[in-house]
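A protein chain is absent from this complex, but the other protein chains hold their places.
Per-chain residue numbering starts at 1, and chain names A, B and C are given in the order in which the chains are listed.
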Amino acid sequence: MTVQDIIKTHPKPTSVDHDALLRCIEECLDCTASCTSCADADLAEDDVHEMVRCIRLCLDCADTCATTARIVIRQTEPDLRVMRAMVEACAAACQACGDECERHAAHHEHCRICAEVCRRCEQACNDLVAAIG
Amino acid sequence: MTVQDIIKTHPKPTSVDHDALLRCIEECLDCTASCTSCADADLAEDDVHEMVRCIRLCLDCADTCATTARIVIRQTEPDLRVMRAMVEACAAACQACGDECERHAAHHEHCRICAEVCRRCEQACNDLVAAIG
Amino acid sequence: MTVQDIIKTHPKPTSVDHDALLRCIEECLDCTASCTSCADADLAEDDVHEMVRCIRLCLDCADTCATTARIVIRQTEPDLRVMRAMVEACAAACQACGDECERHAAHHEHCRICAEVCRRCEQACNDLVAAIG
Partner (left out) sequence: MTVQDIIKTHPKPTSVDHDALLRCIEECLDCTASCTSCADADLAEDDVHEMVRCIRLCLDCADTCATTARIVIRQTEPDLRVMRAMVEACAAACQACGDECERHAAHHEHCRICAEVCRRCEQACNDLVAAIG
C-alpha cells in the first residue's frame, strides 16, 4: 500500500523499528476491512442466529484495527505508552475475533479467511509491542 | 444523550456495572468530540509550531475514545478481555493528551477545557476497568 | 457537550451559521452512538432474522454520522463543497435508517427511540445544508 512510501518521506520518523511498524500497519488495514466484510457476510447467512457473537467481535476488531492503524501510521511526536496500550488492545481484539471466526471456518469460508487475517494481525501487533519494548 | 435510553431497552445487557459503563460511554463521546475540536483549534493558532505534539495526541485521543465508546456501547456477547484492554488504552491516551493540553492551558482556552475533559474521561475509564475486574 | 465550548474559543471560526453547525454536531454525535446501540440491540433480539436490514443501515448511519461530526467540528480552512456533500450523505443515511427503524418501532423500543434520533439528525443536516447555501 502507498502509505509505506509516504512514511519513508516523513521528515522526523519515530525511533520504533520500521519493519515491525510497517507490518503492523499493513495487517491492521487488511484486518479492519476483512472484519467489516466478515461481519457483513455473517449477517446475510441463513444461520445468522449462530453468528451473533462472530458479528459482534468482528465489529470490535474492525474498529480496534482502524484506530491502531491510525496511531501507528503517525510518526510525529508519538507517546509510546499510548501506542503500546493500543497495539495490545488490538492484539486482544484480533485474538478474540480469530478464535470465534475459527469456530465457523468449516461452514463459512469468509470466517476461515477472516480467522487467518486476524492471526496475522495479532502476530504483527505482538511483534510491534516487543519492538516498542 | 439518547444512547443511554437505548441501552436500557437492550434485550440481553452485559453483567458489567451499568453506572460505570454509561459514564464511560458519555465521557468517551464528549472526549472524542473535544479532542477533534482542540486539534483543529491548535492548527489555527499562530503558534502552531508549539502545538504539534498537542495536535498529534488530540488526534490519537479522539480516535481511541471513538473506538472505546463503540465497544463499550455494545452489550451483545462482549469479550471482557477486549473491553478491558481497549478501555485501558483509552485511559492512557486521555492521560497523555490531558498532560499535553494542560501545558498549554494558560495561553489557549481550548486546551484548558480539553484537558478537563480528558481528565474526566481518564477517570471514567479507570473506574470501568475496576468495575470489569 | 463540551465541544461547543471549545468551538467558541476557536481563533478562526468558519463563516457558516453557528447555530446550524452546532446543532448538526450535537445531533450527529447523538445519532452515531444511538445507531451503534440500536444495531447491537437488534443483534440480540430473538427475531434477528427480521432485523438484518435494520442492523446494516444502523451501521452505515453510525459511520456516516461519526465522520460528519468530525468534518463539521473542524473550523480551520474548511472546503464547503466537501462539508455540504458529507452532510447530504449523512441526511440520506439518517433518512434510510430512520425509515427502517420506524418499521420496527411497535415491537422494539430501541428502534422507536433510534428512529426519532435519526429524524432529528436528518433535519439538522438538511438545515445545515441550507445554511451552507
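FYI, a residue touches a chain if its C-beta (ideal position, glycine included) is under 8 Å from a C-beta of that chain, and two chains touch if they have at least 3 such contacts.
Since the model is a prediction, treat every value here as computed from it, not as a measurement.
K.L.:
Among the chains in view, which touch the chain not shown?
P.N.:
A, B, C
K.L.:
Which of these, C:L22, C:I71 or C:C101, touches the one chain of the complex that we don't see?
P.N.:
Candidates C:L22, C:I71 or C:C101; residue touching the omitted chain: C:I71.
K.L.:
For the chain not shown, which residue from B:I25, B:C38, B:I55 or B:A69 touches it across the whole complex?
P.N.:
Checking the options B:I25, B:C38, B:I55 or B:A69, the one contacting the hidden chain is B:I55.
K.L.:
In the complete complex, which positions of subunit C touch the hidden chain?
P.N.:
52-53, 56-57, 59-60, 63-64, 66-67, 70-71, 74, 76-79, 81-82, 85-86, 88-89, 92-93, 96
K.L.:
For subunit A, which positions touch the chain that isn't shown here?
P.N.:
Answer for subunit A: residues 1-3, 5-7, 9-12, 25, 29-30, 33-34, 36-38, 40-41, 43-46, 62, 66, 69-70, 73-77, 108-110, 113-114, 116-117 touch the chain left out.
K.L.:
Considering the whole complex rather than only what is displayed, give the residues of subunit B touching the chain that is not shown.
P.N.:
Residues of subunit B in contact with the hidden chain: 40, 43-44, 48-49, 52, 55-56, 59.
Following the convention adopted for this analysis, only the chains that are shown with their structure count from here on.
K.L.:
I want to confirm something about subunit A and subunit C. Since they are copies of the same sequence, is their interface symmetric in residue numbering (over half shared, so same) or not (under half, so different)?
P.N.:
Over half shared, hence same.
K.L.:
Using CA atom averages as chain centres, what separation in Å is found between subunit A and subunit C?
P.N.:
Each chain reduced to its C-alpha mean, subunit A and subunit C end up 27 Å apart.
K.L.:
What positions in subunit C touch 2 or more of the other chains?
P.N.:
Answer for subunit C, listing residues that touch two or more other chains: 40, 43-44.
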